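Can you read through this structure? Questions will come right after.
Part of the complex only, each chain left as placed.
Per-chain numbering from 1; labels A, B and C assigned in written order.
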Amino acid sequence: MIIARVVGNIVATQKQEAHEGKKILLIQPLDLDGQPWGDAVAALDAVDAGVGDRVLAVQEGFSAMTSVGHVESPIDAAVVGVVDLVELV
Amino acid sequence: MIIARVVGNIVATQKQEAHEGKKILLIQPLDLDGQPWGDAVAALDAVDAGVGDRVLAVQEGFSAMTSVGHVESPIDAAVVGVVDLVELV
Amino acid sequence: MIIARVVGNIVATQKQEAHEGKKILLIQPLDLDGQPWGDAVAALDAVDAGVGDRVLAVQEGFSAMTSVGHVESPIDAAVVGVVDLVELV
């Protein structure tokens, strides 16, 4: 799983029926210092996260589909938590 | 999931039976500024997208196979939405 | 899925029983200009492809295993089509 910042939303009208009514978030992966790294990806929202939130996201199909409790939802990334604190040692 | 631009089609006569009658699109991943990044990949079309469309695509087998509603279709990428708008904050 | 060129064969006598009688091809990924990129990978042959063919390949376990119709065959890559034509726009 990765830590990422929600940086936007994606609007898609012509899409899979299984995606209707679900938010597609654009998330930017962060490194240990909280700086952006790599490219942003699109992820379905499973925990009602919003723009600006620091979140925990999965990037694999089987787990992403499980997170939204919908085995017919063809996604490969999902936001599964809102991060309160990262404790580094 | 990634945002990509449909840049071409792939014609393959000698192929898996499960792929018959399905369009194989060539898609170019885009970054947040809409610029191409990385290499183009081949993806099955699940939403009737066409060349030039900006699309949402999955890049994992289980979710891709679910998107075309065909559990015997051996694919690892599929176009699952046509993007109308990307809202960046 | 990726477009690749078949560049060789791999011979392995000590192997999984599920692989007996199947060809293991060495394939070199190609970019949009048909030039090699990245490293070659090993893939099971699901469509009777041969050395020199330009092919379509999956690179994920669930879809690769489906392509050879053998749920007990532990592979993570397979050749699923022979490419006749790539139409770029």
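For the reader, a short list of remarks on this structure follows.
As a working rule, a contact is a pair of C-beta atoms (placed from the backbone, for glycine too) under 8 Å apart; a residue touches a chain by one contact, two chains touch by 3 or more.
A quick note: this is a predicted structure, and the numbers were derived from the prediction, not measured.
Here 3 copies are displayed; the structure file describes the full homo-oligomeric complex as 5 copies.
Definition applied: only the chains that are shown with their structure count from here on.
Taken together, the touching pairs link the chains end to end in a line with two free ends. Fitting subunit A to subunit B on CA positions gives a rotation angle of 70°, reported to the nearest 5.
One simple way to say how far apart two chains are is to compare their mean CA positions; for subunit A and subunit B this gives 19 Å.
Averaged C-alpha coordinates give centres for subunit A and subunit C that are 31 Å from one another. Within subunit C, contacts with two or more other chains are made by no residue at all. On the side of subunit B, the complex with subunit A involves touching residues 1-3, 29, 31-32, 37, 46-49, 56, 58-64, 66-67, 78, 80-89.
For subunit A in complex with subunit B, the residues that touch the partner chain are 7-16, 19, 24, 26, 28, 39-43, 51-52, 60-62, 64-65, 71-77.
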